[in-house]
Structure formats: structure tokens, C-alpha cells
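Removed from the display is one protein chain of the complex; every other protein chain stays in position.
Residue numbering begins at 1 within each chain, and the chains themselves are lettered A and B in the order written.
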Amino acid sequence: MTAAPLLEVSHLRVEFPTRRGTLLALDDISFSIASGEILGVVGESGAGKSLTGAAIIGLLDPPGRIAAGEIKLTGRRIDNLPYEQMRRIRGKEIGAVFQDPLTSLNPLYTVGRQLIETITTHLDLSATQARVRAIELLASTGIPAPEARVDHFPHQFSGGMRQRVVIALALAANPRLIVADEPTTALDVSIQAQIIALLKKVCREQGAAVMLVTHDMGVIAETCDRVAVMYAGRIAEIGPVADVIHRPAHPYTVGLMGSIPAMDEDRERLLQIDGAMPRLTAIPPGCAFNPRCPHAVDRCRAERPEIAEVGATHAACWQPVAVEALR
Amino acid sequence: MSTHLVEVQDLAKIFDVSPPWLNRVVERKPKAFVHAVDGVSFGIERGRTLALVGESGCGKSTVARLLVGLYGATRGAVRFDGEDIAKTLGGSGAQKLRRRMQMIFQDPYASLNPRWKVLDIVAEPLREHGLVKDAAEARRRVAELLSSVGLNPADAEKFPHQFSGGQRQRISIARALATQPEFLVCDEPTSALDVSVQAQVLNIMKDLQRERGLTYLFISHNLAVVRHVADQVGVMYLGRLVEVADKAKLFSTPRHPYTRMLLDAIPDIHMTGRARTPVQGEVPNPLNPPSGCSFHPRCPLANARCKAERPALLEFKGVRVACHAVEEGRAA
Partner (left out) sequence: MPSGGRASLTMAVDADPKPTASASALRGFFDGDVWHSFRTSPVAMLAAFIVLVCFVCALFAEIVAPHNPFDLATLELLDSLKPPAWVEGGEAKYSLGTDGQGRDILSALMYGARISLLVGIASVLLSILIGVSLGLLAGFLGGRTDAFIMRICDVMLSFPSILVALMISGIGRSLFPHAPDMLAFVVLVLAIALTGWVQYARTVRGSTLVERNKEYVQAARVIGVGPLRIMRRHVLPNVLGPVLVLATIQIASAIITEATLSFLGVGVPATSPSLGTLIRNGNDYLFSGEWWITAWPSLTLVLITLSVNLLGDWLRDALNPRLR
């Protein structure tokens, strides 16, 4: 990318002070997203991917807080802004789409009213103009008969339609960055496809950057340009999507890709990684994956690996895997 | 057919979701029914796995519950090893039948009683059916069962909240195997689990099937998982079976337009950047299903007959499909 990245996260640390001590939920996360790019953040439960999204939007649940590092949007730091300023940025420059469309929309107000409210907060439009734009937004997200549906309540939409409304809401103020946290997990497979297509369209047409957080590798393969694989609050591997999936370097990524049942081949047993992701209270020293790693050596147990270029991707590993060795 | 351990004939379940009597009288609302399962027929051979796939509202979970007797069928029959389960469950042979079939549920956090120790949870079927004489024997059997699913026998003294989702699901499997059943109904057992944990559980389930000759009915919405575990696959839509085929045939040459749509809609990690034709429409409201073939509003091959007449599940080149277009040779 020749242009400066739209979003730049450097050495982000998120902590949760509890009465049992301080828990490190995100440990030195760094990545960037360029305009018009879709970055996937994938990981299993507890890896910290949702937290990363929340930290960027500025919606970390207290007592969680950003302990170190920087988040820059178009070159400007946003992690240390006061609440009011962050609130303005949140709607205008960053749009958010969450997993459950039922709870993302206020059931008491019509869809139109919620859209208009967002539009008039962030854009300088009159009420009439805002309504016109609301209808446009609904149309652009593929909702049929938007002039009529703009006055409907959320419960009058089906699940897939509701998620489209949520996306419309996120797009209302023309944001540069959209953070989508598991936007398709609660939807049926056929609807998932529609929503994914919509997100891609939005990204290309408006040049927005998208950060797509999910546990579903298939969705990532379909949608993203680059992907970051997270493990125990750290990034294990990051790189172009095709390379991470077909030529992974980090043993965890290899195991992850191998444990996903594929549509195009028959295997007797799925590759399985024994054990489980460590709880945040019990992260082993050195590389967090070392107890489960078939290639671990002493250095892995002692020293935490830095992210380094390995083949086509960047991986945090002292013993990166040779191409396709485990598949 | 005597090779079929489980046989289902024209199974149907209708739920009465009418508004309360007072509302109906005052607001003049009609009674409302949901045909959750609308005439389903299939058979599962001993030692094999039939998977039922479909999206939300297709009735696959209801079929699962009908098969173990959690719901009573409105119409049709479920036969287990030749006998009608509705009759048996109502009579004296109920306990014996229950020993032979068990169920594994989707939510690992709700399927174990949070106040009971794992020992009691896994021993409950043993105690209920009088299969153990005393506490010591119960402890022994539980230890065996826990080992068979890859857990430490010492875990029997712990409580469910001390385990992760994948481990809880394994405890569920251990409990289901306690009475040495022949038939296991698995309702989305890995949907709530992470991918790597899912791999562990699926591997265990396949191993157990091989070792003990178990028969599975596997419910899932994830076609990739189904492809891994199933021998035969049935695709459901709005309470009806639209296609039943051997796994290989279904995935290589899907016949029914809905099956094709589903297969097309799955994001697959090995097909990066593939352009998919997005699916039209959404699953209709089960309270008000379309007439004739319930898929016709979304089907590119629908004609007048599809709107009027419900297609029957017919044999076609070795698979069973319920589609007029296929029957008439219109489907490519």
C-alpha cells in the first residue's frame, strides 16, 4: 500500500484490573488496515478478537482499559480521546455492526427514526433530507420497498433484513471504517451469503475499510483481503488471506485450518489440536501456544516470539512450519 | 426393511400457537398452527449416520425430539427396531426402550445441571435404570465412561462450570453412552464449539461409532461438518424433506434447487475469492407457509404446478427428491 493506512494499531495492550490481580486481555497487538481493504480477525473464544474491535470503537466495558499502545485513525490518535470526542468519531468515522440484530436496534422506535437520528447527529442535513437519505440507505442495503419500510419497527423485519438495517445504520454517516463483530453468526447460511456480499459491495463502492471479526474461517476466506489470526490475546499470524489459509506458517494456524472440515475432500479424521486455549489467568511464559505445539523447543517456552516475516505471511513463531507439512 | 434400525413414516408435528382464547374471541383472531414437521419419512441403517440439514425453522430439531419421544407425534410413526415407539413409551417397555436410545444436545452450558457433580450427572441414567448396585460401582462405571471420551476420571468430582464447552460436550456424550445405547440423536452437538474443539468432539464421535457400532442421527446446519460425519444426508425445508441421498451423491450432484442453493451459499475456506450467486429471499414464516411446494417463491425453476401441488419425495437416479422440476426433467 502506498497510501498511509486508514487504521493503525500499534502495540495495543488491554488490561482488566480485578481483585485477583491485573489480567492482560490483549498483549501487544499491532496491525493496520488500508482504505478499501477488508481485514479479517479470526480466533476462537477467548482469543480477544471482540475485545480488539471494542477497543478500537472505544466501547471497552470498564474496568477494562487500554493500558498501552496507540490506535490511530487517519493518522490521528483516538485511543486517548475524551468521551465526547470519541462519541462523535464513533458514529461519523467508525460504523459498528454487531452480532445480534435484535439487540442492536431499539425496539421502541421505527427504523427510520433511528436512521434519521444517526444521520442528523453526524451530518448537517435537515430532517427531510435526512429521511431521503435514510430511504436511500435502506435501498442500498437491499431492503425492498424502502419508502414503506422506513416507518416499520424492528420486529417487523426478519433476521436477515434486520441485519441489513443495522448495516444501513452503520453506513449512515459515511464512515471510513466499519467494525463488524460476528455479523453473520446468528443468521442462516443463505442469508449469510447475502450479508457478506453486501459488506463487500459497501467496501468497494464507498472505499470504506472493514474490520471483520469472526470465528468462521469460511466467511473470512470469502470476504477478506487479509486476515489476522489471534490466540490468547496475541496475534499469531497475519497476512493475505490465501496465503494464511493455504500456506500457513504458524503451527496454530496450521492446526486451525486442518481442523476445519472441508467441502472438497474427505478425511477420516480431522486434524486436532489437543488441549485448549489457555485462560487469561494462566497464559504460559514464552509463546502462548507452546504447550500444545508439536514443534515446541526450549526457546518457545522461555521467550515470547516477535512477529516476523515468514514466506508470504507474518507469524510470531520461533519454529514456523514449512509449507503444507502437516496437511 | 430389517436393516433399518430406525424407521420414520409420514411423521408430522403440529404446534398450536393460537393466541389465548380471550384474545381470539375479542379480536376475532383465528387459531394458528405451526407445521413444524410436515410428513417426513426416512430410515437409518444400523451402524450408519444420517444427517439432517436445513436452516432455521426447517424442523430438524423437532424431528430429533420426536425420535426420542420428547414430543408426541401428531401424525405418523417412528419405529425403532420394528416397534412403534409411541406405543412402547406409553407402556411397560418404556424404560427398556429409553436405554437403547439417547440424545446429545446443542448447548454445552445448558445440557448439564449446574448444581450437580459430574459424577451424579453421568451416573444418573445408570441409577435411574438400576444398572449399578451401589455407589462404588457407579463410581467405577463413571470413571470408565469419562475415560472413553478422553476425560480424566478424577473430573467426576468437579462441577460443570469448571469445564470448557468442549469438555462439557464430552461429559454429555459420556452420559448418553452410560446405558450402552444403540442409537444416538445428536442435535447440533458442535455448533456452539470452537473449530478446534469441534474437531476433537467429532473425532471422538466417529471413533465411538466405529468401536461400538452406534447409529447416529446427526442434526446440523453446517454442511461441511455434515460432509465429514454423515453417510446419508437429508435436506429439510419448512418441515419437509426435499432431498435424501448418500453423501457422495448429494455433494457431487445435488438435485433439488434448494440443496443447490445451500451448497452454493456455504462459505468454504478453500474457495477464496469465488464469486457465489447470492441466494434470493429468506425462509418464509412457518405460520404462513407458501402453497404447493413451499420453496416455490425462491426457486428459479418454479412453475404453476409448483405453486399448486406439493411434490412427493420420489426416487430419481438413486436419490430421493421432492421436486416437480426434477421429476419433469426441467432441472439441469
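As a working rule, a contact is a pair of C-beta atoms (placed from the backbone, for glycine too) under 8 Å apart; a residue touches a chain by one contact, two chains touch by 3 or more.
Since we're looking at a predicted model, the values are computed, not measured.
Contact with the chain that does not appear here is found for just one residue of A:Ser32, A:Gln194, A:Thr214 or A:Thr253, A:Thr214. The omitted chain makes contact with just one of the residues B:Ala32, B:Leu70 or B:Ala135: B:Leu70. Chain B meets the missing chain through residues 65, 68-70, 94-95, 98-99, 102-103, 105-107, 110-116, 124-125, 128-129, 159, 161-162, 165, 172, 175, 179, 191-194.
FYI, only the chains that are shown with their structure count from here on.
Put simply, the C-alpha centre of chain A and that of chain B have 32 angstrom between them.
On the chain B side of its complex with chain A, the touching residues are 55-56, 164-167, 194-200, 202-203, 206, 221, 223-225, 227-228, 251, 261-274, 276, 278-279, 282-283.
Residues 44-45, 158-161, 188-194, 196-197, 215-223, 241-242, 245-246, 255-264, 266-274, 276-277 of chain A are the ones that touch chain B when the two sit in their complex.
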